[in-house]
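Missing here is one protein chain; the remaining ones are kept as they sit in the complex.
Take a look at chain A:
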């Protein structure tokens, strides 16, 4: 019942916002190149589909989002677990990790273009870099807080170091890993977009800078919406996986 109510409210809100978007700009005489209406955007979307290879650009962005996310989070998790197992290396590396974590990763994009040229490498690297840290930090934090008594229990049962990792530490840290992946999925879209904005001629980020250059606000709007959709799909997929993987956690009553 409560769930039905919230769905209804959300849907109503969506309709209201869409209606406002369609009619308010015209009513307030805001020009089309500042805020295009909903129908302007839909018309533009059709044009982009027909003349701007919209499908290709969207698929390219989606591909690099997923690829960058996969590589970055895999590296973040692996290095997080390795550092989590070695107190020594964690102490040695933690100031550098902190520094890199604070540094704005998107600002590396122009550098990467200088190093690798105008190809897919820079945007992939920016994405990997931006995805890497939240996963690493979440895993590391979780490895530090694994219940000592559980580890002692595993030791008393003669589990090897690797056995303790796979049977106790890894599953204990899974909720944090999943939380890190969720944050990372939203950042992946940002990484790809910045990479495409700064250099290159493919992807939705490119369409944004191209549309911006032509004062085609509708094109920019459309690209933003599509980027959001890509991020949303990735995020939802992760939430689904998380529900499956963490099925054993007690759920709060809804």
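As a working rule, a residue touches a chain if its C-beta (ideal position, glycine included) is under 8 Å from a C-beta of that chain, and two chains touch if they have at least 3 such contacts; residues count from 1.
Definition applied: contacts and distances are computed from a predicted model.
Peer 1: Would you mind picking the UniProt name of the chain not drawn here, from "Indolepyruvate oxidoreductase subunit IorA", "NitT/TauT family transport system ATP-binding protein", "LutB/LldF family L-lactate oxidation iron-sulfur protein" or "EboA domain-containing protein"?
Peer 2: Going by its UniProt entry, the chain not pictured is "NitT/TauT family transport system ATP-binding protein".
Peer 1: Based on the whole complex, identify which of A:159, A:183 or A:233 touches the chain you can't see.
Peer 2: Of all options in A:159, A:183 or A:233, contact with the hidden chain holds for A:159.
Peer 1: So which of A:48, A:66, A:113 or A:168 would be touching the chain we can't see?
Peer 2: Within the whole complex, the residue contacting the unshown chain is A:168.
Peer 1: For review purposes, identify every residue of chain A that touches the missing chain, sorted by number.
Peer 2: On the chain A side, contact with the omitted chain comes from 147, 149-150, 152-160, 163, 167-168, 171, 174, 248-250.
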